[in-house]
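What follows is a structure written as structure tokens; I'll ask about it next.
Removed: one protein chain of the complex. Kept in place: all other protein chains.
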Amino acid sequence: MDSENVIEMLHITKEFPGIIANDDITLQLRRGEIHALLGENGAGKSTLMSVLFGLYQPEKGVIKKNGQVVQINDPNDATALGIGMVHQHFKLIEVFTVLDNIILGAETTKAGFLQKKEARAKVEALSERYGLKVDLDAKVEDITVGMQQRVEILKMLYRDNEILIFDEPTAVLTPQEIDELMATMKEFAKEGKSILFISHKLNEIMAVSDRVTVLRKGKYIGTVDTKDTDKQSLSDMMVGRSVQLEVHKEPAQPGEAVLSLRDFCVPSRAHKRNAVDHVSFDVRAGEILCIAGIDGNGQTELVYGLTGLEKSSGGTATLCGEDISHASIRHRGKNMSHIPEDRHKHGLVLDFTLEQNLVLQRYQEKRFQTKGFINRGAVREYANQLIAQYDVRSGQGPVTAARSMSGGNQQKAIIARELDREKPLIVAVQPTRGLDVGAIEYIHSQLVAERDKGRAVLLVSLELDEVMNLSDRILVMYEGEIVGEFDPKQTDVQELGLYMAGAKRAQEKGGRPA
Amino acid sequence: MTFLIQQTLIYAVPLMIVALAGVFAERSGIINLALEGIMIFGAFIGVLFVQIMQQTGAFDGAKSDGNWLALQGLMLLTMLVTAAAGALFSLLLSFASVNLRADQTIGGTALNLLAPALVLFLIRIIANQNTLYIDGDAASWFMLRKSDLGFGRNDDLGFLGETFLHRVYPATYVCILLFVVLSIILYKTKFGLRLRSCGENPQAADSLGINVYQMRYAGTSISGALAGIGGFVYALTTANCSSNGDVAGFGFLALAVMIFGNWKPLNIAGAALLFGLFKCVAASYTSIDINGDGVYLLANIPISPHFYRMLPYLITLIVLAFTSKKSRAPKAEGIPYDKGQR
Partner (left out) sequence: MKEKWSHLMKKDGAKTVAASVISILIGLLVGCIIVIITGLTSGNMDGASVWDGVRLVLGGILSTGRDASGSLTFGFNPTNVGNMLFRATPLILTGLSVAVAFKTGLFNIGAPGQYLIGTAATLITALSIPTSAVPSPIVWLLAFLAGVLAGALWGAIPGLVKALLNINEVLACIMTNWIAANLVTWIFDNSVWRNLEEYGKTNYIYKTSHNGVETARAGLEALFPGSQVNWGFGIAVVIAILVYVFMTKTTMGYELMACGSNRHAARYAGVSDRRNIVLSMAIAGALSGAAAALYYLSGNTEFYWQTYQSLPATGFNGIPVALLAASNPIGVIFTGCFMSMLNIVGQQLTSLTAFNEYITDVIIATIVYLSAFSLVIKLWLSGRKKHKAQPPAVPAASAADGKTEKGGEDA
């Protein structure tokens, strides 16, 4: 039996200061199988794969290839052993061409000079054989995310890798592109290549894998054959308790429009076209409106234009009856709170304390300052109140440096700050990104509670599960335009996917509020 | 006109080579603010080396025989020495920024403070004055004249010959050659490709088995070597081969040239010529005879000399104002790379 294992990772332990990321984990990969590695964010999946790829050295444990113990000190060793990896965040040089990216690190040279002709021929052959269409002379920054992933796959094939690691490969793809990827993966497996597929999406794992290994909080939970299990039991293994996969909420009772966009445009930083192109819709009091779409189709710019982080270039935005298209960020904040996409870039001043962060927009209010001097007592009192109310956990309470808090608690602090401002409109951008199931449930229930208080919630999300579960209405954005409007009860992921990929678009109905 | 071109080249070539020094560091991901300091150090070591060589008397014969090949050999040797000195000095920056992940701007500033202090300290001890000179006239040692090439003193070599073969420092041409060769290396070789990848996305480079630390050391060392050479050539051609712990902001001008040239060698060459022209006008506007009619036009315009001296800096600021929106710096420059934080 043992001989059919190509790769064995036995009793791997990897520690970081203060945290054991992998605790005695064993993983065995058979030749020609697709082996899924399942776990929540922070379960240790990426660390384990980084160990296999030579990016980290484990404190304990051994790695065997074909039964022989091997030492993998850096990615070069991994490549020599035929191990390749598509990273979750693509490892591509944006200003290089596709071809340069593929050959980088495995160049053929003559007297130090690059010989690209042979490389080109080889890549073209591979691309043909597996139907991985790429434009070799385009710069990576100019091609789509889907093509970027194909470049990553070609990088592995170019190096003749036999063991392929895919780290969360579907996060950035449309459902259709996901299907294509699955087919390609099965093709590889059929040829005898072995595949490790890292994911936390149960549907995909059920669809493509032969076996599943589950990790939780750095520990090995178990390995099961996919055909002998189902989604619910995998989910229980992953989380360690039964989870509700659905959000419980009453039907929405929408009221008046709080925010109205009409022909709203936001210019792009990357190219000359508008990133948001003549978008019109309303968000009504007491509803959660969700903008769905593949990353990079103008959602970020829409939020920037709406909140004032970027100037809009046309159309109007009316918030609570007032045209805010050219208002300052602070002025817009009077009726809007904003849970930003990137909590480290926009959400927090990491070098400030928690209490300083909790009054980030409010320090100028009368209650927190007198004649330009900050009223520290009032700030402290308010911070303590929010910390208790939203259960924000930190080492030293209000004076904890934001930097030292865990990601989940940082996000909770932002949610507390934004929701407590009690504004009629809440803009929430990927509010649960990178959080564990407990935190996700909490944030979802908070957003529903705000809706039920009669607030308008504009949710931008890339996770289709979140979109389907949380929203009362869905708008799909594609290349800066609204291409369809849906009722979550009357649509499914497949239909949304077609719109997200631009394969279908509603006639005129999309983009116009009913 | 001949004078104008020669003078412009004298300023443009060090600028070009030092700007390329900046490119090699920044393309590998290290902001080299220390160019100024490295130039100062290179100039000092170069002048010191020539002086020591003169004191050994090894080249006295060549000098008196007019054996210009031997003298140019000394020149090349000195350039090698200054390159080594510059590279060594820049190790202080690479060590701090690569191994200790220090703030590169502050590290560079430290070297900019260190170089003049150390140089002046040593010059005071060596020469008991504030400037270190070589024996005799730099031109008589290192300048190429048409008589050296076997032409008569009164032969007319035509415009090109008079401009590029008479009363020139061959060191200038060595620099131009170096510039071309290094530019090709940057774009056409495996080393160049890997170096550039480290300045754009070191995480990606690392995942492909490229040693980012090594590449950044390489980039910064090449940068230091070029800045060292640039400093010496600057001292040779504009300061009569003397060193006084100052290159008048030339290293910073080179940084501006680099940004103006958008981190690309060809654009940098153009930008350097433009700046060289302004610098040349500033330095010698009284003696520039543009159309050769014996009228010193610029000197006759009633503009304060202080204005001409201010001009290169003012122009730099204005040029930066116009180009900064379009310019595109290497993405990862200035960000320390930490293997643990992938």
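Annotations
By letter and in written order, the chains are A and B; residue numbering begins at 1 in each of them.
Methods note: contacts are C-beta pairs under 8 Å (C-beta built on N, C-alpha and C of every residue); 3 or more make two chains touch, one makes a residue touch a chain.
Predicted model only: the values in this text are computed from it and were never measured.
Among the displayed chains, contact with the absent chain in the complete complex occurs for A, B.
Only one of the listed residues, B:Q55, B:S147, B:Q214 or B:S324, touches the absent chain: B:S324. Remark: the omitted chain is touched by one listed residue; of A:L55, A:M405 or A:V476 this is A:M405. Interface note: of A:L348, A:V460 or A:L496, the residue touching the hidden chain in the full complex is A:L348.
The missing chain lies against chain A, touching residues 16-19, 307, 309, 328-331, 333, 338, 340, 344-352, 356, 360-361, 363-364, 369, 372-374, 395, 403-407, 410. Hidden from this view is one chain, which touches chain B at 26, 31, 33, 92, 96, 100-107, 109-111, 113-114, 116-118, 120-122, 124-125, 246, 248-249, 252, 255-256, 259, 304, 306-307, 309-310, 313-314, 316-317, 320-321, 323-329, 331, 333-335, 338, 341.
FYI, only the chains that are shown with their structure count from here on.
Computed centre separation for the pair chain A/chain B is 47 angstrom, with centres defined by C-alpha atoms.
Within the complex, the chain B residues that touch chain A are 188-191, 193-194, 196-197, 200-201, 203-210, 328, 331, 340, 342.
Considering their complex, residues 16, 50, 53, 55, 74-76, 79, 85, 87, 90-96, 100, 103-107, 109, 112-114, 155 of chain A touch chain B.
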